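Let's turn to chain A:
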Amino acid sequence: MAIPLLAQLVNVLAAFLLLIAFAMLSQRRVLTLIKLLAWQGAALATSTAIVAWSTGQTHLYYSALITVLLKVILIPWVLHRLIDRLFVRWDIETLINIPTTMLIGIGLVIFAFALATPISQMATTLTRSTLGIALASVLLSFLMMIVRQKAVPQVIGFLAMENGLFFAATSATYGMPLVVELGVALDVLVGTFIFGIFFFHIRERFDSLDIRHMEKLKED
Partner candidate 1 sequence: MGVLPSPLAGSLLVAAAWLVVAVAGLIPAGNAAFARRFAFPLGAAAGVALAALGLQAVWLPAQTLTLPLGLPDLPFHVRMDPLAGFFLMLLGSVSAGISVYAAGYFREEPSGRLTLISMQYHVFLASMAFVLLADDAYLFMVAWETMALSSYFLVITDHQRPAIRSAGFLYLLIAHLGAIAILLCFGVLHGGRGDYTFDALRAAQLQPAWASVAFLLAFFGFGAKAGMIPLHAWLPEAHPAAPSPVSALMSGIMIKTAIYGMVRVTFDLIGGTSGNIRWEWGMAVLVVGAGTTLFGVLYALVQHDLKRLLAYHSVENIGIILLGLGMAMVFIGFGHPAAGALGLIAALYHTLNHAVFKGLLFLGAGSILHSTGMRNLNDMGGLIRGMPKTAFYFLIGALAISALPPLNGFVSEWLTFQAALQATVLQHGVVRSLLPLFAATLALAGALTAMCFVKVYGIAFLGRAREPAHRSPLPHAGDAGPMERYGMAWLAAGCFVLGLFPTSFLLMLNRVGVSLTGHGLSEDALLGSGWLWLVPTAMGQASYSPVIFFVVIVAVTLLAFLLVRRFYHGRLRFSDPWDCGYPEQTSRMQDTADAFGQPIRHVFGPIYRTDRRLPGPEDTEPRYSLKVEDRHWYWLYLPVARAAEIVSSKIALLQQGRISIYLLYSFITLIALLVFVR
Partner candidate 2 sequence: MSSAPGIAFQILQSVFVVLAAPLLVGWVNQCRAWLQNRSAPSILLPYYTLAKLFNKDAVFAHDASPIFRWTPYILFGCMWLAAGIVPVLATGLPFAPAADIIALVGVFALARMFSALAAMDIGTSFGGLGARREMLIGFLAEPAMLMTLFTAAFMSGSTQLTTIVDTLAHREFALYPSLAFAAVAFLMVLLAENARIPIDNPTTHLELTMVHEALILEYSARHLALIEWAVAIKLFAYMTIGIALFAPWGIADAGDWSALPYAFAALAGKLALAGAGLALIETLLAKLRLFLAPEFLSTAFLLAVLGMLTHFLVKG
């Protein structure tokens, strides 16, 4: 009965992921957001490793390793450095107030589950039920990007979305081919660096990382 247990473990981690997604949605402090991101990465890496273990697909180990390096260590560290240097530790203002956001978030989760359930039924994988959770966390991150008014949380939302996607890739389908995983990881890495460069440029030009300064290009 080892395999169901492992599957249960993956499910628990999936729930954890979703919980973190909600936490990020409600979190006002940037530093905490980065920590949550790192935790999410860790959960992701763990679940990847468990899937690798349970299915014996070795390339998923590489994937887990990359995740740990990239999402648990490198990116949070980079972000941390960035906000240190940019002095942007202030609290986050949101477009919609947080309780409303949470309500919408719950709605999204229900929607995602409803959408994913029929598909999960068809899947052959043991961890199929995680697909709904992955979709939910993608949508929640999306929501987070919409409601946040500052550049850094927006990027964190984006990275959380990538985490959700990775989770879908590894847990629900036992991982994509390695070429793709490598490519995606590379893109995420490069993307993060470019985001970093952008933070500096934006700050240099606008004296702030508040994206509400960037609403000049529009139709009038």
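What we mean here is this: a residue touches a chain if its C-beta (ideal position, glycine included) is under 8 Å from a C-beta of that chain, and two chains touch if they have at least 3 such contacts; residues count from 1.
Per the selection procedure, all candidates are chains of the complex that A comes from, given by their letters.
Keep in mind that what you see is a predicted model, and the values were worked out from it rather than measured.
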Every option in 1 or 2 belongs to the complex, but the one touching chain A is number 1
So in the complex, which bits of chain A are touching candidate 1? 95, 111, 114-115, 139, 142-143, 145-149, 154, 211-212, 214-220
